[in-house]
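Dropping the structure in here first, questions after.
Every protein chain except one is present and positioned as in the full complex.
A, B and C label the chains in the order they appear, each numbered from 1.
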Amino acid sequence: MEYSEVFSTWRELCKAEWDSYTKHLFVERISNGTLPKTAFLTYLKQDYIFLKHFSRAWGLAIVKSDSITDMHTCSKVVHALLNEEINLHIEFCNNEGIPTKELEETNEMNQNLAYTRFVLDAGYSGDFLDLMAALAPCVFGYGEIGMRIGASQYSAVYKEWINTYAGSDYQSLCCEVGNLIDNSVIRKLGENYSTLGKFKELTHKFKTATLLERDFWEMADI
Amino acid sequence: MEYSEVFSTWRELCKAEWDSYTKHLFVERISNGTLPKTAFLTYLKQDYIFLKHFSRAWGLAIVKSDSITDMHTCSKVVHALLNEEINLHIEFCNNEGIPTKELEETNEMNQNLAYTRFVLDAGYSGDFLDLMAALAPCVFGYGEIGMRIGASQYSAVYKEWINTYAGSDYQSLCCEVGNLIDNSVIRKLGENYSTLGKFKELTHKFKTATLLERDFWEMADI
Amino acid sequence: MEYSEVFSTWRELCKAEWDSYTKHLFVERISNGTLPKTAFLTYLKQDYIFLKHFSRAWGLAIVKSDSITDMHTCSKVVHALLNEEINLHIEFCNNEGIPTKELEETNEMNQNLAYTRFVLDAGYSGDFLDLMAALAPCVFGYGEIGMRIGASQYSAVYKEWINTYAGSDYQSLCCEVGNLIDNSVIRKLGENYSTLGKFKELTHKFKTATLLERDFWEMADI
Partner (left out) sequence: MEYSEVFSTWRELCKAEWDSYTKHLFVERISNGTLPKTAFLTYLKQDYIFLKHFSRAWGLAIVKSDSITDMHTCSKVVHALLNEEINLHIEFCNNEGIPTKELEETNEMNQNLAYTRFVLDAGYSGDFLDLMAALAPCVFGYGEIGMRIGASQYSAVYKEWINTYAGSDYQSLCCEVGNLIDNSVIRKLGENYSTLGKFKELTHKFKTATLLERDFWEMADI
């Protein structure tokens, strides 16, 4: 299944990087349930901080939109991040004995900081497309990972996490973001977008964010 | 009724400007129904464009927030603007024979451009507080106007507009934004905030935005 | 003389607006010396404020540059604005009995605010090219005006102003900015840039800034 034509182009151009992220050992161990719980919790606590900055970045996408239609989509993503994804992290951590206060006070690791601030600067310094290119690897990568594990024989250990990203809510959000990106890229750069220098810049941002996603898995010892 | 302590301070410091905006002849004629329909529609079409940029500015407030709680409030305002206030404008205009396409193609007048871009630059160049100071006159001014007219003997001609801003949804949004501003100002600048240079800068932004609101009424000939 | 291929394209696409700005009555009266001194001083005081925000916008161009070469050019423009153009305004006003303090305290008029904040938001919300499109009308328009008047039989009344913009320093800055814009547009959007939606957006920004330049002349009664 393809969320977006532009995303497929980017993924094709960054194949090795994409696989190093979406097929990382961390992901495989979530799938087969062998990931140590402590590693998962380390990841989840960093991801809580990540989601805060990722929501900020989608807020920036509202400011950088040039139509009310696009603003609606971006606002919907902010809403989903703040009301669903972040709450899932809080609940999951609370169930594991980590209170919200501890989540809030988690020390942000360098890989986390590098990734989120890279996305924010790409957005602030560039236009809507630059921001989308930096946001895309997270959105679609988790979509692909969820879809792939969800369709396989997976262990029940991390089934809530898997169900979140394999679920139809998240998958249809990916399609909506895919449309948003395809429409903006084609509207601004035309059907032959992939030949333009601007698109090479977008691809470079996509690639950097993909590598930063890969490094994100490596914050926890596994 | 007071939405916020900080807002009350600003209003007190800019009393003449505040009255020139909230008690403008345009407002009185909405209240007593003598405002020409053409003037109202001119205003509404400009306000449609305004709301688009105002939603962008509240998107910026999400990026500039430093807590998830504040992000929730700002995201809620974006949601209300995009899903309620803008839709009311579209419906009202459609009922008056102005199709959405015409709304979209309305030429932005200078007063509108001056106001919205001032708010956006105040936000981009300053911090969360600078953005709030520039956003406050619109939010609270419409709240006060709606409340005052709603409590008076008003004409039925523009009752939908009046009910929107006098209504409990809008009024409780004002209270929420009031809390957001009070909490941020006190958290950052302390209880004696009003003595600080930073607060004088905020007041200057509040005053400029108030005058730009006054000028906004003057786009239409009345 | 042509400063830039991209600028020539924009000017051609906005011919009526461009002429309404560069051939404005205000400009003709500077040329023939019939512009009242009070009008000129009103303009100069507003232009002092304008140059401050225009320098800020060129500072933003440094942040939005993607090469050290481009950063050098933008830094050079900031330097010229702060050290030469603004100083000329101060000197001229001082000679006319307006102290620097009065300049600093000048009330910013709406047309001024509309223009400068439009440029800043175009820059913050867009990429380097969006910023350049909004900056271009000022840079090149003053170049053209200076060049045209400088080559004509002009009155000595405003000769310092005329010499500034007709002079080789300003003219060669225009060529440098022209190169910067041509190189960035072609590097990012290719040789056929003029067919792209992104270029239509840039042209719209150029046109809006051109109209705001025209309105800038109209702040003073002439």
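To be clear about the criterion, a residue touches a chain if its C-beta (ideal position, glycine included) is under 8 Å from a C-beta of that chain, and two chains touch if they have at least 3 such contacts.
Nothing here was measured: the structure is a model prediction, and the numbers come from that model.
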item	value
Given B:11, B:24, B:45 or B:64, the one touching the chain that is not displayed	B:64
Chain not shown: contacting residue from A:13, A:41, A:88 or A:114	A:114
Absent-chain contact - pick from A:92, A:124 or A:217	A:124
Chain not shown: contacting residue from B:5, B:108 or B:127	B:127
Those residues of subunit B which, in the complete complex, touch the missing chain	63-64, 66, 124-127, 130, 187-190, 195-198, 201
For subunit A, the residues touching the chain missing from this view	56, 110-111, 113-114, 116-118, 120-121, 124-125, 208, 212, 215
Missing-partner contacts on subunit C, residue numbers	52, 55-63, 65, 68, 71-72, 74-75, 78-79, 82, 86, 120
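Keep in mind that, in the parts below, only the chains that are shown with their structure count from here on.
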item	value
Degree value of the rotation bringing subunit A onto subunit B, based on Cα positions, nearest 5	180
Chain occupying the most central position, where position means C-alpha average	B
Numbering shared by both copies at the subunit C-subunit A contact, with half separating same from different	same
Interchain centroid distance [CA atoms averaged], subunit A/subunit B, Å	34
Distance from subunit C to subunit A - Cα centre to Cα centre, in angstrom	41
Residues of subunit B whose C-beta touches two or more other chains	56, 120
